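For reference, the structure is listed below as structure tokens.
Only a single protein chain was left out; the remaining protein chains are all shown in position.
Entry: chain A
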Amino acid sequence: MKLQRMNRRALALGALAVSGALALTACGSDETGNPSGGSSNAAAQSNIKCDDASGQVLADGSSAQKNAVDAWVKQFSAACQVEINYKAGGSGAGVTAFTQGQVPWAGSDSALKPDEVAASKKICSGGQGINLPMVGGPIAVGYNVPGVDKLVLDSATIAKIFDSKITKWNDPAIAKLNPDAKLPNLKIQAFHRSDESGTTDNFTKYLIATAKKDFPYEGGKAWQAKGGQSAPQSSGVAAQVKQTAGAIGYFELSYAKDGIKTAAIDTGAAEPVEATVDNATKAIAEAKVVGTGKDLALKLNYATKADGAYPMVLVTYEIVCDKGNKAETLPAVKAFLRYAASEDGQKILAENDYAPMPEEIITKVRTTVESLS
């Protein structure tokens, strides 16, 4: 009897602890999830065209663009009678949900593959899934080296660091790029993602495109090089970089907060390029549209040497049907994407450390959004 009573009390206390933790996390995500500035609210809302959009829209996909979608949703749902629920379950989950017809729109870090396009034809009656590049993100290389406030790296050095071929911070290759810095004799702790991620995919694509010799791997969402340490999610890598002396890691720029310093990249341009949203937009402008028809899949030019173009970028797509969207969700999705691609929608991105799409590309996106049916 006594034991039973004890267990029940423990359960009650445990339940209290759990609900307390839940309440705390709920607060946490509220604060970080919607960091959009209140300044542009009034102006933005007046420009949103709702048409006859209404109801509820479910969407799923890339967690890399979650903060961007949250910021859009906040503005959009204030203006229109639409409830948009973006579940950032990951690009893979988003594409699967889309090709199974569970969501009318998905977010993804990589464009649809041919077999996924084939699968989408079943959902889009008379049409197929298309990629709309909507959000850009610079991938920052953050580091934690005591006494070093400015660091310049090039792709070959980054490749060697992440492939465990350079193991000390005072290595001649790093010293050559940073003649003024006092580099300590400290072991390099290179952090990569332990989960599969579009950030890893784009980061390794950059290394393969610009330093194939020093990074002899195939690339992809899973990290392939041996050695180094790993942590889950961009936030996990950033946290490890922050608390480990000698650490270096890659993550989206928005995670480079609270004193994490980011390296500038020597691309061969006149000056080393800092990781900023403007510089990322300049690099995305070098991309070519490789999608056919209404598909706007991009091929990024990682080897760009343009001045001020930050080459380590990630473009995330919104995936919708070009034709044959479900009648009940089409107006809402169309109105939302129209807003996201609008000047106001793209302006909010920069406030959240994302890179707006360059003018030439976003114009094409706007035309395509208008033609969705």
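Just so we're on the same page, a contact is a pair of C-beta atoms (placed from the backbone, for glycine too) under 8 Å apart; a residue touches a chain by one contact, two chains touch by 3 or more; residues count from 1.
Just so we're on the same page, contacts and distances are computed from a predicted model.
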Record-based protein name (UniProt) of the chain missing from this complex, from "Ferredoxin-NADP reductase", "Succinate dehydrogenase flavoprotein subunit", "Transketolase" or "Phosphate transport system permease protein": "Phosphate transport system permease protein"
Which residue of A:L58, A:L183 or A:A222 touches the chain not shown here: A:A222
Contact partner of the left-out chain, one of A:K187, A:K305 or A:K326: A:K187
Residue among A:N67, A:N178 or A:S197 touching the omitted chain: A:S197
Which residue of A:N67, A:Q240 or A:N352 touches the chain not shown here: A:Q240
Residues belonging to chain A that touch the chain removed from view: 2-3, 6-7, 9-11, 13-15, 17-18, 21, 63, 89-93, 95-96, 187, 189, 191, 194-198, 218-222, 224, 226-232, 236, 239-240, 243-244, 246
